[in-house]
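With one protein chain held back, the other chains of the complex are shown just where they sit.
Which chain is which? They are A and B, in the order written, and residues in each are numbered from 1.
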Amino acid sequence: MDANYSLMAIEIATALLAIGVLIIGLLVPKEQRYGLGYLVTIGLTGIFFLTFAFYGTNTKLFGGMYIVDDFSIFFKQIFLAAGILVTLAATLYVKKIGANYGEFFVMMVFATLGMMVLSSAGDFITLYLGLETMTITFYILAGFKKGDSKSAEAGVKYLILGAMSSAVLLYGLSLIYGMTGTVIVQDVAALITAGGGMQPALIVGLVFLVAGFGFKISAVPFQMWSPDVYEGAPTPVTAFLAVGSKAAAFAALIRFFLIAFPDYQAEWKVLFAALAALTIIVGNLVAIPQTNIKRMLAYSSIAQAGYIMTGVVAADAAGIKGVAFYLMLYVFATVGAFTVVMNFSSNTGSDEIKDYAGLAQRSPLMAAVLLVCLLSMAGIPPLAGFAGKIFLFSSIVSQGYLWLVIVGLVMSMASVYYYLSVAKVMYMADPTDNTPIVVPVGAKATLLLTMGITVFLGVYPEPLSVLATIASKALFMIN
Amino acid sequence: MMGNIGLEHFLIFSGTLFCIGLFGALAKRNVIAILMGLEIMLNSVNINLVAFSRYATTGDLTGQVFAIFVVAVAAAEVAVGLALIVAIYRDRMSVNVEDFDWLKW
Partner (left out) sequence: MLIKYAGVVIIMIWGIVFPAILLGLSKLFHPNNPTPTKLSTYECGLETQGETWVQFKISYFMYALIFVAFDVETIFLYPWAVRFQSLGLFGIVEMFIFMAILIVGFWYAWKEGALEWM
C-alpha cells in the first residue's frame, strides 16, 4: 500500500495503451480503424524511450513480489523492440486477413504486458500471472486468422500443450512453496538451506519447473509444439511468439534458477548443458530437410534457444550478459526474416522455399534482408549474431564446458548449409513469375531497421554490450 | 479415523488427481475431454496449495491467494479454449484431435 507506484510506470503505461486502443476501437466505425496499428506502434515507441529512465533503479516492490532492476528493464526493451517492429510490419497483413483489426493490436500489447510482468516477477504468483497473460493472448493470436483452418488448428494445439506445460510448471511451484513455505524467489534459497537441503519433493518440483520452462523456450524434448504453431499462426504472430515469448521465458528462468537455487548449480547446470546440446543438435539437423520456410525458421529458432541456453549453463555475469545480448539481436534477425516471409506470402500466398526462386530479381530489398538475417542467425562474422555467439561461447569455455562449445560451433557450420540453400534459391534460381513484389511502407521500415541494426551491431557491438553488462550485473546485485 | 487426516493425505490425493488429469489430457481423443483433463490438473495444484498453506506454514495464507489466482486464470484459459474449439468445429465438423491433422503433429 505504501509502495511507490511510479516504479511500475512502464507496465501501467502499457496496460493503459492496450485498454485505450480497445476503447478507441469501439468508438470509431469499423472502416476507420486502420490507424490503430500505427497508434500502437507509436505508443510502444514512447514506452520504449520511457524505459531508459529506469536504468539504475534496482528496487523491490511489495516485499519482493515485483522487481524493477536493470535486468528486467533490458528485457522489457527486448519485448518493446519486438513489439514495435512487428506492429509496424503487420498493419497491412492484418488488414488482409480480414479479422477484427483493432483487436489484433490490442492483443499484441497485452502479450507485451504479460512478458514485462514475467521479466519482473519476484514471486511465484506474479510469475504465473505474467506467464499466463502472455500465453493466453498468444493462444488467441495463433488462432486469429478467421476461416483459416491451419490457424485455428495451431491455436488449439498451442492451447492444449501450453496449458499442459503451465499445469506441470504450477505443480512444481506448488511443491516448492510447500517445502519452503514461501513464494518469494529470493527467500527460497535461504529457506531450502534452513529446511535441511534438497528433499525429494523439491527435486520433483525442480524437474517439473525445468519441463515447464523448457516448453516455453522450446528446448528439445519439449519442442514438438513449436513447428506446428509457427507454421499455422499468422506470420506476425509467429515472429512475436518466436522472439518475445522465448525471451520472456528465459528472463523468468534465469531469475528463478540463479536466485532461488544457487546452491544446487552443479545439479541443474548439468541438466541445462545436456538440454542445450540436444536442442542445438536436433534443431539444426531437423531444419535441413524442411521445405516450408516458416517450419525451417521454427526449427532454426529451436536451435537458437539451444545457443542461448549455453549462457544459462555458465550461470555467471558473463553468461547472462551473453544471453541478454543474444536475445536482443535475435529480435532483429527473426523479425526481419519473418517480415520478409509475411510480405512474400501476402503477395504470392505461398510459404514454400522453392517459390522464393529469383526473389533477388523480384524484390532486391527483401532478398537482401532475408540473407542478412539468416546469416546473422548462423553467426557469420561481420553480422551481429557472430558477436553474440562469441559472448555466449566464451562465457562457458572458462567454466570447462568446452565440449558444449564444440557442439555449438559444429552445428553452426551445419546451419550455414540450410541458411545458404535459401540464399541459393533466392539469388541463383530464375523466377517463375517476374512480377516485382511491392513492399508496403510499414514493412519496408521494419526491413530497413532490422537489416541496419543487425549490420551495425555486428560491426560495433559496444553500446548494446555495455547495456547487457549492466543488466547482467543487476541480477546478482539485488538482495 | 477422522482426526488423523494430515498433509500427506492431501498430497496423495492431489498427486492422484494430477495423474488422472495428465492421463486424460494425453489419452483422450475428444478436445473437450482434454480440456477437462487440464482443468483437473490445475485443480490438483489448488489442493496442493491450500493444503500446504494450512499444514506446512504457520498461518500463511499465500497459498490460498495463489489458488484464487489459479482459479481465475484457469477460467480464462478454458474460455479461450472453448472459443478456439468452436472455431475449429465450424471448419472441420469434429472435435476429435485425430482430425486436426492439417499441420503435422
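Operating definition for what follows: a residue touches a chain if its C-beta (ideal position, glycine included) is under 8 Å from a C-beta of that chain, and two chains touch if they have at least 3 such contacts.
Please read these numbers as outputs of a predicted model, since none were measured by experiment.
Asker: The chain left out here touches which displayed chains?
Answerer: A, B
Asker: Out of A:22, A:224, A:271 or A:448, which is the one that touches the chain we can't see?
Answerer: A:22
Asker: Considering the whole complex, which of B:7, B:20 or B:78 touches the chain not shown?
Answerer: B:78
Asker: Provide the residue numbers of chain B that touch the chain removed from this figure.
Answerer: Chain B touches the missing chain through residues 2-3, 68, 71-72, 75-76, 78-79, 82-83, 86.
Asker: State which residues belonging to chain A touch the missing partner chain.
Answerer: Interface residues of chain A facing the absent chain: 1, 19, 22-23, 26, 100.
We take it that only the chains that are shown with their structure count from here on.
Asker: Please tell me the distance, in whole Å, between the geometric centres of chain A and chain B computed from their C-alpha atoms.
Answerer: 27
Asker: Write out the stretch or stretches of chain B touching chain A in their complex.
Answerer: By the definition above, chain B touches chain A via 18, 21-22, 25, 31, 34-35, 38, 41-42, 44-45, 48-49, 51-52, 56-57, 60, 62-63, 65-66, 69-70, 73, 76-77, 80-81, 84-85, 87-88, 91-92, 97, 100, 102-105.
Asker: In their shared complex, at which residues does chain A touch chain B?
Answerer: That would be residues 124-125, 128-129, 132, 136, 139-140, 143, 146-147, 149-150, 152-157, 159-160, 163-164, 166-168, 170-171, 174-175, 177-179, 181-183, 224, 227-228, 231-232 of chain A.
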